[in-house]
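First the structure, then my questions, so here it is.
Some chains omitted; the rest stay in position.
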Amino acid sequence: MRTAVYPGSFDPVHYGHIEIIRRAVRLFDRVIVAVAANIEKGLGAFPLEDRVAMLREAVAGIPSVDVAANDGLTVDFARARGASCLIKGLRAVGDFDYELKQSAMNRRLTPELDTLLFIADPEFAFVSSALIREVAALGGDVGGLVPPAVAARLRVRWPREG
Amino acid sequence: MRTAVYPGSFDPVHYGHIEIIRRAVRLFDRVIVAVAANIEKGLGAFPLEDRVAMLREAVAGIPSVDVAANDGLTVDFARARGASCLIKGLRAVGDFDYELKQSAMNRRLTPELDTLLFIADPEFAFVSSALIREVAALGGDVGGLVPPAVAARLRVRWPREG
């Protein structure tokens, strides 16, 4: 059985993430989403439990997907679950630099654990959690970019007038 | 009448910004500079009113330019003023990634509002507000990169000895 681990902050999960997960389950027997416990606190970050809960709801209909919090190294998380590889989505050149460094470090820490990159669908290549928080904080509509339940939480956090 | 909105933090305005504005007024009937109210607080950020005031002084001699604070979404600001498009300056590859994401998000929020990019003049391609603050804070001379009034304010904020 081939298991892939999909690590990230998911703050919050958006359709770009979901699309990667849907593509990954076609190639792996099991996909475990690893939600990082400790993240840089930026504008409007959600607490860990909320990020995990939003992800669980978002992937409820997709078979062979697990969601778990991770407060350690991604490679230790993956090894403990017998994963064959890490997966990441790639959107832009900035992503590439970052993933290149992470992947080289991870292979050094755990040589048998490879990293595979999916290229983001053009439709979602511009979507990031940070941009979604930024737009939602200013009252913008992010429907169509996040699941309805996430949109609802964003509206509770940053209510729009009118 | 074609109106362009030029959004940014302008913290502080520098000659790279002024150059974009001068080029924009040749192509549009009116250019409105939208100064973002809420910005990431970095090293030595200026308050909104100071940033607006410095811009107003800097563009005083350029016809058809307005300066206004913006505490909402750029696209809402632009729509409320009947703007045809947003304009941005492009200096480096990092800018490109960022503007690509912003422009795609903005077109999703407001399809009729396009984004046009000016390529920064090579003379100013290395200038950023963050770098100007960094140099000024360490006592460096940024004359020639910012208008005299901005240079004066930087010296008040970070006095140089001698």
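Read from first to last, the chains carry the letters A and B; within each, the first residue is number 1.
One rule holds for everything that comes next: a residue touches a chain if its C-beta (ideal position, glycine included) is under 8 Å from a C-beta of that chain, and two chains touch if they have at least 3 such contacts.
None of these values were measured; they are calculated from a predicted model.
Asker: Assuming 2 chains are placed, give the number of copies in the entire complex as this structure defines it.
Answerer: Per the structure file, the complete homomer consists of 6 copies.
What we mean here is this: only the chains that are shown with their structure count from here on.
Asker: Just curious, how far off is chain B from chain A if you go by their C-alpha centres, in Å?
Answerer: From the centre of chain A to the centre of chain B is 33 Å.
Asker: List the residues on chain B that touch chain A in their complex, please.
Answerer: 38, 40, 72-73, 75-76, 93-94, 96-97, 100-105, 108-109
Asker: If you look only at chain A, which of its residues touch chain B in the complex?
Answerer: 43, 92-94, 125-128, 131, 135, 138-141, 144-145
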